[in-house]
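Reading through the structure tokens given below for one structure.
Of the protein chains in this complex, one is absent; all others appear in place.
And now, subunit A:
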Amino acid sequence: MHNAALDPYAKPAPTVETIESIVGEYLHLEGPLLPILHALQESFGHIPEAAIPVIAQMLNIGRTEVHGVVTFYHDFREAPAGRHVIKLCQAEACQAVGAEAIGARALAKLGVDWHGTTPDGAVTVEPVYCLGLCACGPAALVDGKVVGRVDATKIDAILTEANA
């Protein structure tokens, strides 16, 4: 994930043409909106405000409807995340092996709350409810990579690496 504002290599703000060309690739699908939103977030790290009217127009639906879909789902961001996204499982099976303490430790070290991003834009930390790694919890997803049996040592190493 990318923080466009802070990354020196950040791409320029997406133009309407770029957005249109991404949206255009999915118009042939039945129910294209989620694939479109995933593709936009993949490209820009979030769903740019400017994309809402473009999508609405190209799918022939209302802007409020598009906005309603973007806000319904936990995955879609309206602002860019940090350069690294750490998702920590807080669901029951991971709780049974100490996930809450791992979460609390990460939040304390980063000085942010859940869903927060560190002021330097390095890390966003989010709770996630199950990664299917419930027999080797506490589980985490670090920039899309799975990590199991996260203990104090492992979470510290993950945070150190992400802050680097």
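List of remarks:
In this section, a residue touches a chain if its C-beta (ideal position, glycine included) is under 8 Å from a C-beta of that chain, and two chains touch if they have at least 3 such contacts; residues count from 1.
The rule we apply is simple: contacts and distances are computed from a predicted model.
The protein name that UniProt records for the chain not on display, among "Fe-S cluster assembly ATPase SufC", "ABC-type quaternary amine transporter", "Formaldehyde dismutase" or "NADH-quinone oxidoreductase subunit NuoF", is "NADH-quinone oxidoreductase subunit NuoF".
Of the listed positions A:Ala13, A:Ala79 or A:Val146, the one in contact with the omitted chain in the full complex is A:Val146. Hidden from this view is one chain, which touches subunit A at 29-35, 37-38, 59, 65, 68-69, 72-76, 91-97, 128-137, 139, 141, 144-149.
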